[in-house]
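All protein chains but one are shown in place.
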Amino acid sequence: MLNELSSDKLREKCGVAGVYNSDLTMDAAKYLYYCLYSLQHRGQESAGIATTDGRHTYYHKDMGLVPEVLNEEILKQLRGHIGIGHVRYSTTGDSKVANAQPLVVRYRGGSIALAHNGNLVNAAELRDRLEEDGVVFQTTIDSEVIANLIARFSSNGIVNAIERTMDMIRGAYSLVVITEDCLIGVRDPYGLRPLCLGKSEDGFVLASESCALDVIDAEYMRDVEPGEIIIIDREGLKSKRVKEVNRRAFCIFEYIYFARPDSVIDGTSIYAARKNAGKILAEEHPVDANLVIAVPDTSIPAAIGYAEASGIPFGEGLIKNRYIGRTFIQPEQELRETAVRIKLNPLKYNVCGKRIVMIDDSIVRGTTSK
Amino acid sequence: MLNELSSDKLREKCGVAGVYNSDLTMDAAKYLYYCLYSLQHRGQESAGIATTDGRHTYYHKDMGLVPEVLNEEILKQLRGHIGIGHVRYSTTGDSKVANAQPLVVRYRGGSIALAHNGNLVNAAELRDRLEEDGVVFQTTIDSEVIANLIARFSSNGIVNAIERTMDMIRGAYSLVVITEDCLIGVRDPYGLRPLCLGKSEDGFVLASESCALDVIDAEYMRDVEPGEIIIIDREGLKSKRVKEVNRRAFCIFEYIYFARPDSVIDGTSIYAARKNAGKILAEEHPVDANLVIAVPDTSIPAAIGYAEASGIPFGEGLIKNRYIGRTFIQPEQELRETAVRIKLNPLKYNVCGKRIVMIDDSIVRGTTSK
Amino acid sequence: MLNELSSDKLREKCGVAGVYNSDLTMDAAKYLYYCLYSLQHRGQESAGIATTDGRHTYYHKDMGLVPEVLNEEILKQLRGHIGIGHVRYSTTGDSKVANAQPLVVRYRGGSIALAHNGNLVNAAELRDRLEEDGVVFQTTIDSEVIANLIARFSSNGIVNAIERTMDMIRGAYSLVVITEDCLIGVRDPYGLRPLCLGKSEDGFVLASESCALDVIDAEYMRDVEPGEIIIIDREGLKSKRVKEVNRRAFCIFEYIYFARPDSVIDGTSIYAARKNAGKILAEEHPVDANLVIAVPDTSIPAAIGYAEASGIPFGEGLIKNRYIGRTFIQPEQELRETAVRIKLNPLKYNVCGKRIVMIDDSIVRGTTSK
Partner (left out) sequence: MLNELSSDKLREKCGVAGVYNSDLTMDAAKYLYYCLYSLQHRGQESAGIATTDGRHTYYHKDMGLVPEVLNEEILKQLRGHIGIGHVRYSTTGDSKVANAQPLVVRYRGGSIALAHNGNLVNAAELRDRLEEDGVVFQTTIDSEVIANLIARFSSNGIVNAIERTMDMIRGAYSLVVITEDCLIGVRDPYGLRPLCLGKSEDGFVLASESCALDVIDAEYMRDVEPGEIIIIDREGLKSKRVKEVNRRAFCIFEYIYFARPDSVIDGTSIYAARKNAGKILAEEHPVDANLVIAVPDTSIPAAIGYAEASGIPFGEGLIKNRYIGRTFIQPEQELRETAVRIKLNPLKYNVCGKRIVMIDDSIVRGTTSK
């Protein structure tokens, strides 16, 4: 199954978050705003929040970074103590606002909003079957398939509908869902995508990474288990373990470069994992060098690990221009060879005349540069 | 039925257009752009175009005026010889981008795009029945109900599906629809909303008003008949008269102030209708006056008609500031009484010391001012 | 002298306004905003306001229409009871923000802000002389020459400086000027450009056209005389007639199409002047026709005048699309011939088969169309 997913793995790096405040007067939107900010590294293409005050469901989503999509005025309109948010990764494919999340739909049971991180492997097959039944689709995202399944299975309540939906869908999914009265978190049976649970002063928080709990002062409780459904409503938190599989298959790229180093996923510190990878590399591939440098910024922990294990000093070797953004004009003609220096300039003082171990994100493939 | 509609009549002033070019290399989008520009008076809230090149369906829609939503770069991406467009009236209600049209959906038969002018009276009832069957809704527009019905009835082809849909829906609707290979126009059995048919050099055009035919040099053929379906594909134009009713019920407000004076609707010139209304007013309500003026700009024909019938000279009496737009800052406090003069300043030279007949849009209610 | 100016006459259609409120707590900026709105037809390229509260001088100016340049937040920052404003005509020449007005400078006497409508004929010569003295110029507008002259002559006060400046400059100028404590209006000795004076509830107003007085409920007092300086400060209004010439040379294009029909310039209603021009045309060029139409909107008064004098009925013949703005995409190829219809569509009902007198702005050149 991992193979089937692998071609799409980069496309499906998204971030999700959910907030449930017990105090009905505390709006979830502003909390979600900060959660999404701290998950921004997981997706820069689109952002969105959906909330409910128990009667109405509000949402706003658009192409762009969190601060481009959401401002104070919009956050005020996103009323209600329950909400979810989503950031989507930039890709050239179906990059359009119709595919931004959360997806909000009205069904016989009321309103439901979903945000999805992952990639179903049988989405096309499920679409075909639903279309045969007369269903129309307005987007190309998996969330719309999931929403239709939940709606069809909803005669015995939302949790039952989600269980039956999990029987149908295959692949990677970490889902956050809201109805008018509850927040639900779901993780696929293999635990392919991360999803963790936190306790805030006044309620609960779900998020792709624990760094999103930190920013709103929520305490990390645990990761949502593979195949688990978490239901949070006025009665508190319930858990249902609906699908069990013998093996886990967490995406290794989360540890290598997706996740933030200050996050803990499935009990392991990302920073520790990266530093340890550098140590292993130093042991397996010792080199005779004067300096260990990192290609900023993801690989700094691995470089520090390599340095500590090898005894070769760690230092800066490439200085990043912090201001290069999306509107940067790519150099042409004469300057093409030096283009890379605009973003990343060698620190000549430190690197000239030295033998360098350069650690970048591809260390898992065993690359070592001099 | 008209009564049921009346409360919403202002909300449902929209404009629709459809273009079918026989020459596959001639893109429909640019024609639609000019059509929508000439229908802009029918809706300033949102605008959108959907096109098909026979294989893919493209669309773009957003809040704003036609030139704000559509630019040259976007038009280039809206490929294909068949297309439809929509402008939506500004309202405080469900003004959001999710409700912009055309609505584009994928169903078992392929892709379908719809644009709707009107207001169904049984939409809520139909939604409930569809939701009972497990359908989810993402918008609050009638087009989504219509699209779901068409998809469910589509086993015997799109035309049959539209006929069966017309059996279900009640109320006002002028619809333009595209599939991958045809353009379809539909008008409700009472003919409540306008829809006319034109012949372009290379194909056919459908539009809410004939002024949209003029701008692309298409020749006005006739109005679509109440209860008629027009199908345009590579074999040419076919017509099907599916629903007949004995009485017509065209919305009188189209003649009074919705439509443009250079349009012809159901065989009657809007300009002539307005001028004639002014004449009748002069006969029924003769007044002793020196000057007939119009509250710009819609009532100029009626004022001219009144002047001709009464022998009282027509003149300008209120000068409109052509630059007042949506970002205009409303005056406060001291200037409140004079606020109206900023938009519409009395032409003192012409009106001071005179007895004035002032004709405005409400002439049908018999108001005459001095 | 008119000949020298004529080539530039279109370039120098600008609008100016000045407000002096006796009540120190009444900010001038909002009044100027509405004045500029009503003068927008005189210039759409740039807009700006400068104000003073007696201690500091504030200004804001930029490319664009009044509502694009000025918003509520900016108006709040433009503090003080005295102020001037400017709108500049759109042109391809030196269209840049550096040339927007008012020009605000610091000189030995404090701060001075100027806004200028007109065109000096000896500006280049004066620039050369000032540069010889070591002066540097940052713009290409005449106001910068005038400001430098005033600064150099300022040892005996601002009014004396303006008088001496008027001795140097030649050409068309209607100027509004503020220092920390007064508002000054100046009109060139030939009266080439308009400038009128009004009385507001609490002070005085200067403006290019009287329609700008109407919108803020100021009463039209009179036009500033050719060669006159008006000084308004806490002691009230003073006038100084500094330059007298025997002949006046007001720009005829103001009457034909620059000014708004509801303005009165040098005692003559623009509407009356245009209507009268139509009457004279009817007498000098009688034609056998069924209908008189105007090319909207400037020539409606002349068309009404022609109709009244000739007995031929006036009617609408061309319907203008009110929504065509600066971002309109020009049609190419196939649609080129019909392009004009997008902006101005013939009202076929009214014009087909008739003999038409079409009145446009060029009536002064004697053109009459059938």
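We call the chains A, B and C, going by the order they appear; numbering starts again at 1 in every chain.
Everything below uses one rule, namely that contacts are C-beta pairs under 8 Å (C-beta built on N, C-alpha and C of every residue); 3 or more make two chains touch, one makes a residue touch a chain.
Keep in mind the model is a prediction, meaning the values are calculated, not measured.
Seen in the complete assembly, the chain not on display touches A, C.
The chain omitted from view is touched by exactly one of A:D128, A:D167, A:D181 or A:D262, namely A:D262. Across the entire complex, the residue among C:V121, C:V135, C:M221 or C:A339 in touch with the chain not shown is C:V135. Within subunit C, the residues in touch with the undisplayed chain are 97, 103-108, 112, 131-132, 134-138, 147-148, 151-152, 154. For subunit A, the residues touching the chain absent from view are 26, 30-31, 33-34, 37-38, 40-41, 44, 65-68, 71-72, 75, 201, 211, 214-217, 260-262, 264, 269, 271-272, 297, 300-301, 304, 308, 313-316, 319, 321-325, 327-329, 331, 334-335, 337-338, 341-342, 345-350.
Here, only the chains that are shown with their structure count from here on.
Contact topology of the protein chains: linear, an open path with no closing contact.
Between subunit A and subunit B the centroid-to-centroid distance comes to 44 Å (mean Cα coordinates, whole Å).
The mean-CA centres of subunit B and subunit C are about 38 angstrom from one another, to the nearest whole unit.
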